[in-house]
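Quick one: the structure is below, questions incoming.
Complex shown without one protein chain; remaining protein chains in place.
Lettered A and B in written order, each chain numbered from 1.
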Amino acid sequence: MSSTAQAVHHEEHHQSFFERWFMSTNHKDIGTLYLSFSFLMLFVGGSFAMLIRAELFEPGLQLMQPYFFNELTGMHGLVMIFGVIMPSFVGLANWMIPMQIGAPDMALPRLNNLSFWILPFAFVLLLSTFFMPGGAPAAGWTMYPPLVLQGGESIAFMIFAIHLMGISSILGSINIIATILNLRAPGLDLLKMPMFCWSWLITSFLVIAVMPVLAGAVTMMLFDRFFGTNFFNAAGGGDPVMYQHVFWFFGHPEVYIMILPAFGVISEIVPTFSRKPLFGYKAMVYAIACIAFLSFIVWSHHMFTVGLPLGAEVFFMYSTMLIAVPTGVKIFNWVTTMWRGSLSFEVPMLWAIAFIVLFTIGGFSGVMMALVPADFQYNQTYFIVAHFHYVLVGGALFSIIGAVYYWLPKWSGRMYSNFWAKLHFWSSVISVNVLFFPQHFLGLAGMPRRIPDYNVAFADWNMVSSIGGFWFGATQLIFVGVVIHCVFFSKQKAAARVWEHAYGLEWTLPSPAPHHSFTVPPVIDDSQLAHGDVSH
Amino acid sequence: MSQPDANVYYVPHKSRWPIIATIGMFMFMLGAANWLNGHDTAGQVILAAGALTIIGMMVGWFGNVIRESMKGTFNSQVDTSFRMGMTWFIFSEVFFFAAFFGALFYIRTFTVPWLGGMGDKGALTNGFIWQGFSATWPTNGPDAVGGSFISTSPWGIPLINTLLLLSSSVTVTIAHHALRAGKRKPLIGFLGLTILLGATFLGLQAHEYWESYVHLNMTLHSGIYGATFYILTGFHGLHVTLGTIMLIVMWLRCARGHFNREHHFAFEAVAWYWHFVDVIWLCLFLFVYIL
Partner (left out) sequence: MAAAANPVPWQMNLGKGATTVSREIWDLHMAALWVCVALGVIVFGAMFIAIFRFRRSKGAVAATWSHNTLLEVCWTIVPILILVGLALPATLLTRKLYNTSGAQMTVKVTGYQWLWRYDYISYEGKPVTGVKPIFSRLAWNSNAARQLDSGINPDSIVSRDGYHDYLLNVTHPLVIPAGVKVRFLITGGDVIHGWWVPDFAAKRDAIPGIMNDAWAKVDKPGIYRGQCYVLCGQDHSAMPVVVKVVPRDQFNAWLSAQEQPATLDRAARTAQVGPRKPAPAKG
């Protein structure tokens, strides 16, 4: 560590609590803020899910009025997407990207602070709607008009909260792009970057392109509600379906925003514990780019039953099926990375393996839903609920947890308890399947999504699913324990290279990583990089 | 102006502005939401407080950055980060407008023809729900929402506005060349002219709105035409307003000699923004007014 960095580090100790956390310009502190915030939100959104599963435990209404149930489903989705998955990936990006590319910090440190602090305020706006006359928005996370326009005072708050979240993630992504393109240490070519950086570089483009589109969609909604326009009213020449097109033009890339960084994380973890370089590095990069491009031309697969013209149905079916090809390439490459490796199964690897399996299952149901006629039977049923929870919980969330287990020792300088971490893993991976697999059956049997009450024929699988849900929810408390123990109480110090075969610049720094990573750009030694050899 | 250290990427230490900015934005939106929900006084007060906070924050934050810049804190790498920041910000703005253009295209290519009975779907939609409606543009829909109206001709004020904005793009470029050549007088002159052109544009646009509302009965309530027209031109106008304010700030900074031949990123950023606003207008002129 250079002397300037030490001096700076020294200075940080004199910061007050307020200065350190509210006025921070440090990528690590801001990363911690992001991760802590999304951790908190995980439990907020999770408690909504627990209530939902409790009401669905058996047929009949036991706990709440149907309207409140609708508030819960919508808010669960919004909180999990904008409050958990997206911010935690930004948090990981904040922590890791500067360390992985040999940068002193993020390119625009003050902006970084702004991007984070918008979020808690946005969620205050959003969550406060529960206490308003008319309750929280109750039209699902997709907020389709005209239904959403029937809401009470919550609408304006919801729309402005979404604007704020949009601003936050756009600014965050601008920062990430600028950091990756501008702050790489000399000699760290783009095609030597860790896959995590690549995945975030491409994700950032998606964010910057589609969050404004969501802003546009909800702005039209705002005008329809408060300023007497007729965007979504056919009597005035508008069209409710137009909202859906604009929304899903955002919405589909959005789901890839939530999974591409996960691809990056998994591509870091699998080679480390296979002790073998990532198979087909370049193909992995191209696959991500390809998926990102295709994600702009598949949006109407969410709308197969709205009455699209036949040609559109067929086009969106083909483009959606096409997206499965690069996705498949990624899965094959991970498996091949493991092939002929020398595998060990530390906690991060367990999560990565579970990711591959669960994400692939979600991909399978995705391909089934891409087939228009089949989707007519799946659309808006529990089958798609199962699909997106496999990709978002088994996929995105598992990768985030895996990333935390992978890098937490680097962040905190201490090891966590292996026993509890493994317990957390096994309990999660079993319960998540108990929770979501039966939802495929329910959907195929015809149970629609977003209903608080159902026919007795659906009772059994719902009960199984609810039991899995409570189990999964309770299991996450172990995670809280593991993290708190590791950060504050663990006595076991972590080495600089926490994992024997972990390569990349972040592992050349001591654990815990110093407050400022690389005040002077490191000299790049290809053999110390995970992808130093770019002959392929 | 001292020379920045090319090897040290400037990482500012703690700043109070971001958190002030978020509080300002929060109050602004909280106030706006309350106002919209009919809590007028509370809403307006909070909104105004938010707006003032945001303005104060901008003055403070930008002032801070300008002082740093004058001290020579930013090396060329930092400069590149700023450039990337501005580029991608404009990129995101493009997509914001794309959402509304997309809405317009969708409505015009699909919805209105269907409501008017075109194609299989249109035959049903029109035959069973909206008999008698024939697809035209502009339209306020089968229910003639907002009553009959007249749309403005593109060849009056909009054409003049097009010429104004186009020439303002030229003048700002001339000003930029002057800045690079170190010629102060033409810089101040042409930048001032750009501001004048922008302000004139806004004046004419306001006049056009007034005409539409008062004489042509063409309002936000005028069905889908009024909706798309005002949301597109309105957000554009908002951007021109912002752009003009930014140009004024640049003019003041030029007058104070903040920029030199090499270092004038802020000026360039504003010029890019101005060109962007100009291009959006061309699309508007074509798709909203002419076609």
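Just so we're on the same page, a contact is a pair of C-beta atoms (placed from the backbone, for glycine too) under 8 Å apart; a residue touches a chain by one contact, two chains touch by 3 or more.
Quick caveat, the model's predicted, so the values are computed rather than measured.
K.L.:
Which one touches the absent chain: A:51, A:297 or A:343?
P.N.:
A:343
K.L.:
Tell me which residue among A:33, A:285 or A:353 touches the hidden chain in the full complex.
P.N.:
A:353
K.L.:
Considering the whole complex, not just the chains shown, which residues of chain A touch the missing one?
P.N.:
The missing chain touches chain A at positions 59-62, 64-67, 70, 138-140, 144, 146-147, 150, 233-235, 239-241, 274-281, 283, 305-307, 310, 313-314, 317-318, 321-322, 324-325, 328-329, 331-333, 335-345, 353, 356-357, 360-361, 364-365, 367-368, 371-374, 376-377, 379-381, 441, 444-461, 533, 535-536.
K.L.:
Please give every residue of chain B in contact with the chain that is not shown.
P.N.:
Within chain B, the residues that touch the unshown chain are 114-115, 121, 124-125, 127-134, 136, 138-144, 148-149.
In this section, only the chains that are shown with their structure count from here on.
K.L.:
Averaged over CA atoms, how far is the centre of chain A from the centre of chain B? Could you give it in whole Å?
P.N.:
31
K.L.:
Would you pull the chain A residues touching chain B in the complex into a rising list?
P.N.:
My answer: residues 8, 11, 15, 19-20, 22-25, 103-105, 107-111, 113-114, 117-118, 121, 124-125, 153, 156-157, 160-161, 163-164, 167, 170, 173-175, 177-179, 181-183, 208-213, 215-217, 219-220, 223-224, 226-231, 233-239, 241-242, 245-246, 249, 307, 309, 516, 519-520.
K.L.:
What part of chain B is in contact with chain A in the complex they form?
P.N.:
Answer in residue numbers: 7-9, 11-19, 21-23, 25-26, 29-30, 32-33, 36-37, 61, 77, 80-82, 84-85, 88-89, 91-93, 95-100, 102-103, 106-107, 110-112, 115, 119, 121, 129-130, 139-143, 145-146, 220-221, 223-228, 230-231.
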